[in-house]
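One chain of protein is taken out of this complex; the other chains stay put.
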Amino acid sequence: MAMKGKLCLAIFLFFLLALCSNLAMATEKKVVEDPELKTCKHQCKQQREYSEDDKRICMQMCDKYREMKQKREKQIEEEIRRKKEHEMEEKGNHHHHHSEEEEEEEEEEEKEEKENPYVFEDNDFDTRVDTEDGRECVLQKFTKKSKFLQGIQNFRLAILEANPRSFVSPRHFDSEAVFVDVKGRATIGLVIEDKTERFNLEPGDIMRIPAGTPVYVVNRDANEKLFIAQFHLPVSTPGNFEAFFGPGGKDPESVLKAFSWDVLEAALQTPRGRLEGLFSKQKKGSIFKISNEHVQALAPQTGFWPFGSSRDPFNIFSKSPTFSNQYGRLFEVGPDDKKSGLQGLNFMLTFANITKGSMSTLHYNSHATKIALVIEGDGEGRFEMACPHVSSSKSHSSYHKISARLRTGVVFVVPAGHPFVTIASKKSNLLILCFEVNARGNKKLNFAGKRNIVSALDKNAKELAFNYPAEKVDEIFNRDEQFFFPGPYTFEESEDSGRAYA
Amino acid sequence: MAMKGKLCLAIFLFFLLALCSNLAMATEKKVVEDPELKTCKHQCKQQREYSEDDKRICMQMCDKYREMKQKREKQIEEEIRRKKEHEMEEKGNHHHHHSEEEEEEEEEEEKEEKENPYVFEDNDFDTRVDTEDGRECVLQKFTKKSKFLQGIQNFRLAILEANPRSFVSPRHFDSEAVFVDVKGRATIGLVIEDKTERFNLEPGDIMRIPAGTPVYVVNRDANEKLFIAQFHLPVSTPGNFEAFFGPGGKDPESVLKAFSWDVLEAALQTPRGRLEGLFSKQKKGSIFKISNEHVQALAPQTGFWPFGSSRDPFNIFSKSPTFSNQYGRLFEVGPDDKKSGLQGLNFMLTFANITKGSMSTLHYNSHATKIALVIEGDGEGRFEMACPHVSSSKSHSSYHKISARLRTGVVFVVPAGHPFVTIASKKSNLLILCFEVNARGNKKLNFAGKRNIVSALDKNAKELAFNYPAEKVDEIFNRDEQFFFPGPYTFEESEDSGRAYA
Partner (left out) sequence: MAMKGKLCLAIFLFFLLALCSNLAMATEKKVVEDPELKTCKHQCKQQREYSEDDKRICMQMCDKYREMKQKREKQIEEEIRRKKEHEMEEKGNHHHHHSEEEEEEEEEEEKEEKENPYVFEDNDFDTRVDTEDGRECVLQKFTKKSKFLQGIQNFRLAILEANPRSFVSPRHFDSEAVFVDVKGRATIGLVIEDKTERFNLEPGDIMRIPAGTPVYVVNRDANEKLFIAQFHLPVSTPGNFEAFFGPGGKDPESVLKAFSWDVLEAALQTPRGRLEGLFSKQKKGSIFKISNEHVQALAPQTGFWPFGSSRDPFNIFSKSPTFSNQYGRLFEVGPDDKKSGLQGLNFMLTFANITKGSMSTLHYNSHATKIALVIEGDGEGRFEMACPHVSSSKSHSSYHKISARLRTGVVFVVPAGHPFVTIASKKSNLLILCFEVNARGNKKLNFAGKRNIVSALDKNAKELAFNYPAEKVDEIFNRDEQFFFPGPYTFEESEDSGRAYA
C-alpha cells in the first residue's frame, strides 16, 4: 500500500511537474473559458489509485493552478507593458510627479482616454521646476503613449507658468526652442554674443530661442499669471532636452557646481572659499518673486534701435487670418514669414479661434502633423478624428473615432492625412495653438464647404464612387462657408425632437 | 516505512523542485547532447531508498523533463521571435493574410530563403484590399525580417492589381507615393485644388502622387489586367502608410463614417437620414467592375493643353538607356530628370531588361540601396549578393552568399556597397524595376568588364594586392562588354564536360 501510495504520488508529481512547466510557459493569451481546467479535473477523476480525498485535493489544485496561471499571465502582460514604458521613459522622467488626485470624469470619457493615444491631459505632463512662484512642466515623450506618434518623437512641448512679478533665472537648453506667449506679459532676456538683448512679449508673440542661448524670463505684469508654451527641437539627444542653470541658486543648483573645486578655482581664478560664497548667496529656487523696481529695471531699452531688432518677437495676429468668418478665424505663421524666426525649421504655428457654437470643417493636413494645445476651452468643446491605426479588425467600420473633450491645457495630436474636426462649446470660444511639424508643402484639404475635395471629383468618378447622382453628392458636400461652420448644436436639438428634416 | 517513503519522496520532491526551477530558467541554448539528462538518470539510480519501480519512474521523468525543457526552449525562442516581430509589425499588419498553401520548393531553396532577409516572396505581402475585381497588397516593413534593413525602414512597397475595366475608388494616402505602371493601361484621376486632372498611363509610366491627394485609378483595358507598383514614403508615421477612402462603400467604409452623426450633420448641413442614404448607396468594395461607357467617360480630356500638363506621366523608356547591348539594357530616371516628378526626393527609378541567357556585371552601388521588384521572371533567373552581415564567425570565408531564384513578383534588396549580380534564365528575359533610395551622388562600380575598379588599380597596388602579375589580373577582370554580359550557362555546361579550359 505504501508502495502503491508512493507510486500514485509519483504519477501525481509527474502530472504536477507538467502543470508547473506549463505554468512557466504560460503566454499572453487570454483565458476566457479554459479547456485546460476541464482536462485537469477530468484527469483527477480518472486517477484510479486516488482516494476521494486525493481526487478532491487534485481538483482543488486544478483550480489553484488555473488561478495562478491567470495571475501569471496578467503579470507577464504587466511586465511587458512596464518594460515598454521603461524603454520609452527618458532622463526627464525621473522628475515625474503624478498628481495623485485625478479629476473625476464621467466614465465614458475615461474610456475614451484610454483608447486615445492622441490626447494628453494634465497628468501626462512632468513637473521639472516647481517653486512657490511658478513651475515648468514638460509633456511626456509622444511615443510613451503610442508608437503611432514616432513621427513626432523628437519634439517636446513644455509650459512655463510664472506668478505676477516673478523672475525665471537664466538657463540654456540643449534644444532649439520656440517660445509662444500664450497668456500674460513677459520680458525675455537673451544673451547674444557678449551682451543681453531684452524683448517684451504680449500674447501671440513668438520668440525663437537658439540652442545654447542663455535666456531668462520676467513676468512683468503686476496681477496676471504668465503662460509661455515652449516647443523644443532637441539637437543632441533625440526626444530629450534639458535646462542648464548657470548662475544657480537652490533647486536646481548651478551647473557649475558639478565641477571639481580645483577646476573651478583655475577656470575662474578664484579661491574655493569665495566661490562657495558666490554659489550660496542665492537661496531661492529658479523662479522667484521680484520687486516692481526690478521689473522696471529689466524692461527692454528702447530708442536705440529705431527700426526694432531683427530678433523682435513676431506676433501671430499681425498677419491677416488665412480663414475668417463669423464662425472662426485661423492664423498661420511659417518659415516663409520673414522675421518669424522660424526660418530653417520645417514647422509652422497656427492659431484657431473658433466662435462659441461653431466648428472647423472636416479636413486633413497633407503633410503636417499637428500638435495642438488648447489655450482656452471650457471642457464642452470637442475634437473628433478618423483613425485607421486603432481600428479593431472585428469592427464593421474600417476607421475608428478618436475623440476628446477640450479644456484649457489639453494637448491633442493629428497626424498627416487624418480627417478631423474641432468644435467649440455653446458657451465660449475655443482657442487652439498648434505646432505643425513637417509643414513644408502642407495643404489643408476639406471634405465639406467651399473648395472641398469631394465636389472636386469629376462627375463620372463621383457617381461611380458614391453610386449616386453627382448633383445630389454636390448638394451635400458643397456649401457657401469655408473652413468654419455653425456647430452641431442645432442638429443635436433637432435630433432630439425627432424628424426636423425630410 | 511510510515515514521513510515520505522522506525519500521529500528528497525526490526536492530534486523535482530543482528541475522545475531549472526549467523556468531554461535559456535559448540548443541542447544537442544533454549532459543534464545523464546526470538526472544517474541520480535516479543512486537513490538507495528507491524501489526499482521508483527508479524507473524517476528515469522516465528525467526523459520527460528533458523533453519539456526542449519544448520550453523552443517556445522561448518562438516567443522572442514573435515579440520582435510584433514590435516591428505595424497597424497595417492586422490585415495580414498568409496564404496557407505555400508553393513547394526544392529544399535547398527553402534553406536559402530562411537565411535570406534580403529577399521577399508572395507571403511577405499583406493584402489590404481584396475584392472580386482587384486587390492591393503591401510588402511588410523591411525591418520585420532583418534589422540590417533599418536604412530603408521608412519606405513601403505596394502593388495594385485591377481586373480589366475596373475602378479603384478615390482615396488619399498619408505618404508621398510614386506609382509605376508595370503592366496594363490605366487612367489615373488626381484631385488638384478644386478640380480633377486625369492621365493615361502606359507600362513604364511614372506618376508622383503628392501626400494627401485624392486619387482614383481605372483599368481602361478591356482584356488585360493592370498592375501598378506603388512606392510610399510615409510623412507622419515612419514606415507606415494608410489609405483613407473618402466616398466609401463597403470594405472599407468611408472614413467619414468614423465621425459622430451630429458632427457630420453640422459639417455637411444635411440630416442624418439623408447621410445614411448617401453612405449606403455604394454596396461594392473599393475596386469594382465598370462599363465600357464609364471607362470612356473617364478618359482624360485632350486638346485643351496642347503642350501637355506639367503633371503628365514620365515614361522611363523615354530616356536613352544608360547601358545597352545585346545582353541587356538599363534605364534610369532620377530627381534630375525634369518632368519625372521625382524632384526633391532622394531616390531614383531604374529598369533593367536582361536578355535571356545573359547577366548583369558584378557591381555595387556607392550610395543607393536598391529595392528591386521582378516584373517578369520565370523563376530560373538568379540573384547573388556578397554580404558581410550574416557571415558566421566560424566560416572560413568572410562574406556570405545571399541568393534567390527570380520569379515575377519577387522583391530583393541590395544595400549600398554590397556587390551583386542578376542573371536571366536561358528561356526568357528578366525584367526588374528598382526603387533606389539614397540615390544622391550614387555611382555603380563594377568588378568586371569595361571600366572596372580592379583594372583601375595602379600596377603596383594591383600586384601587391593580388600577389600576381598586373597583366594577368587585368586579363581576368578586363573585357570589352560593359555592364551586361553573356550568362553563366556556357560555363555550366563546360564544367560538366570536365576540362574545357587550359
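Letters are used for the chains, namely A and B, taken in the order the chains are written, and counting of residues starts over at 1 for each.
What we mean here is this: contacts are C-beta pairs under 8 Å (C-beta built on N, C-alpha and C of every residue); 3 or more make two chains touch, one makes a residue touch a chain.
Model, not experiment: these values are computed from the prediction.
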| item | value |
| --- | --- |
| Touching the absent chain when the full complex is considered, from A:174, A:312 or A:475 | A:174 |
| Contacts of subunit B with the absent chain, listed as residue ranges | 2-3, 5-7, 9-11, 13-14, 17-18, 20-21, 24-25, 27, 148, 150-152, 359, 361-362, 364-367, 369, 382, 384-389, 393, 396-401, 403, 415-419, 421, 423, 438, 441, 443, 445, 447-448, 451, 453-458, 460-462, 464-468, 472-473, 476-477, 479, 485-492, 494-495, 500-501 |
| Those residues of subunit A which, in the complete complex, touch the missing chain | 1-2, 5, 8-9, 12-13, 16, 19-20, 23-24, 51, 53-54, 57-58, 61, 64-65, 68, 71-72, 75, 79, 90-91, 94-95, 167, 169-170, 172-175, 189, 191, 193-196, 198, 210-214, 216, 234-238, 240, 242, 244-249, 251-253, 255-275, 278, 281-284, 290, 294, 297-298 |
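The criterion applied here is as follows: only the chains that are shown with their structure count from here on.
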| item | value |
| --- | --- |
| Centre-to-centre distance between subunit B and subunit A (centres being mean Cα positions), rounded to whole Å | 34 |
